[in-house]
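Below: the structure, in structure tokens.
Omission of a single protein chain aside, the complex is shown with its protein chains in their original locations.
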Amino acid sequence: MNQTSPSDPDFESRIRASFDQQGVMKTIGAHLAQVSPGEVRIELPWSKAVTQQHGFVHAGILSTIADNACGYAAYTLMPAGSEVLGVENKINFLAPAKGERFVSVGRVIKAGRTLAVCSGEVWAYDNGKETLVAVMQTTMMALVK
Amino acid sequence: MNQTSPSDPDFESRIRASFDQQGVMKTIGAHLAQVSPGEVRIELPWSKAVTQQHGFVHAGILSTIADNACGYAAYTLMPAGSEVLGVENKINFLAPAKGERFVSVGRVIKAGRTLAVCSGEVWAYDNGKETLVAVMQTTMMALVK
Amino acid sequence: MNQTSPSDPDFESRIRASFDQQGVMKTIGAHLAQVSPGEVRIELPWSKAVTQQHGFVHAGILSTIADNACGYAAYTLMPAGSEVLGVENKINFLAPAKGERFVSVGRVIKAGRTLAVCSGEVWAYDNGKETLVAVMQTTMMALVK
Partner (left out) sequence: MNQTSPSDPDFESRIRASFDQQGVMKTIGAHLAQVSPGEVRIELPWSKAVTQQHGFVHAGILSTIADNACGYAAYTLMPAGSEVLGVENKINFLAPAKGERFVSVGRVIKAGRTLAVCSGEVWAYDNGKETLVAVMQTTMMALVK
């Protein structure tokens, strides 16, 4: 891994192919909105399928899209042929996840040879109003074959 | 909240009603397996709908069922008329979530008046083999109307 | 608590008085470097008294100055007469804490009525080189008498 630039020029197609294999992303209706070196965004429209008991997006689904954005952000900087593995994450919920769509942003804070530390955010868009609803701090691991 | 026994004798029906309103639990196919004072279990069968790129259960779905078991474990000890709110959680992933079914266990470690700290586990059952695949530590909040 | 401006105009003297009562800050040789609304900095010179086995600053001391900066950052926005209580924190260690001095920065991300979520950083200064050595995400609680 290199902290500033991807060693694999095909990082975006590698990540899009991996994302497309994730059954859960189809299930919740999320898609990859942006794949840049060290930063990935995932967009999720609201649907009843992802709600908790009050009709807002479930905390676990916020974790899912934040963790996924962080994992792929780390993966942009990992070498071709590697796999990315989630070691752990921590998320704080700041406000009810109320809105018509949600965007998670994952950014690499520090990419080491084996581990990468990333920060994640989840933003809610509700009738033109933008609210930060969750922040994540997470560790990802590169498995190099 | 009381650390050892529920103040609301109807805690189980309150939790089952809340769980049934969560769209996401239907979507992923999870059900409440046990509701006891200070401890809740949620069971999730494997399905393609909850997978990551290698066909195992996605980390975010492990977070979802662990967080939900912890939240409802805390909720068993909260008073009638209250709501439970997830403040934050932290999860470590210990092994690939490989198996035909998964059980999350949420337990209250300490229930205060406003905040409850819970620990969560996710177990994978794979052809008769039981593996601990994730551990969680989380804070829940009681909103008393 | 108010997210953008302190309700207590005397927040700085309140925080300096509290800091001065902390035996541990004297013990490790730390001092308050900056107290602004929603942001606090603490400075710690290197000394053998705070080291781990390789002579770098111990991870727990990085936690101590990061947690303290976050707690006081939250406290700047809490009302007069309140107390600040640490609910939990999560810290990632990014690089060895090598240097002649260290600065922790605590910033409020979201201040609610009862809980505040803060982010913390610890920077090492080593012969003119600045390195981010730790990042923290934490929850603080206001106890209003």
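Letters A, B and C mark the chains in the order given here, with residues in each chain numbered from 1 onward.
Just so we're on the same page, a contact is a pair of C-beta atoms (placed from the backbone, for glycine too) under 8 Å apart; a residue touches a chain by one contact, two chains touch by 3 or more.
What you are looking at is a predicted structure, and each value in this text was computed from that prediction instead of being measured.
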item	value
Selected residue (touches chain absent from view) among A:Arg41, A:His58 or A:Lys90	A:Lys90
On chain A, residues whose C-beta touches the chain left out of the figure	87-88, 90, 114-115, 117, 139, 141
Chain B, residues in touch with the chain not shown (by the definition above)	90, 92, 94-95, 109-110, 117, 119, 132, 135-137, 139
Absent chain, residues of chain C that touch it	18-19, 21-24, 26-28, 47-54, 58-61, 63-65, 67-68, 71, 85-93
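Everything below uses one rule, namely that only the chains that are shown with their structure count from here on.
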item	value
Same or different contact residues where chain C meets its copy chain B, judged by the half mark	same
Far-end chain from chain A, centres as C-alpha averages	C
Centre-to-centre distance between chain C and chain A (centres being mean Cα positions), rounded to whole Å	28
Shared interface positions of chain C, touching two or more other chains	90, 117, 139
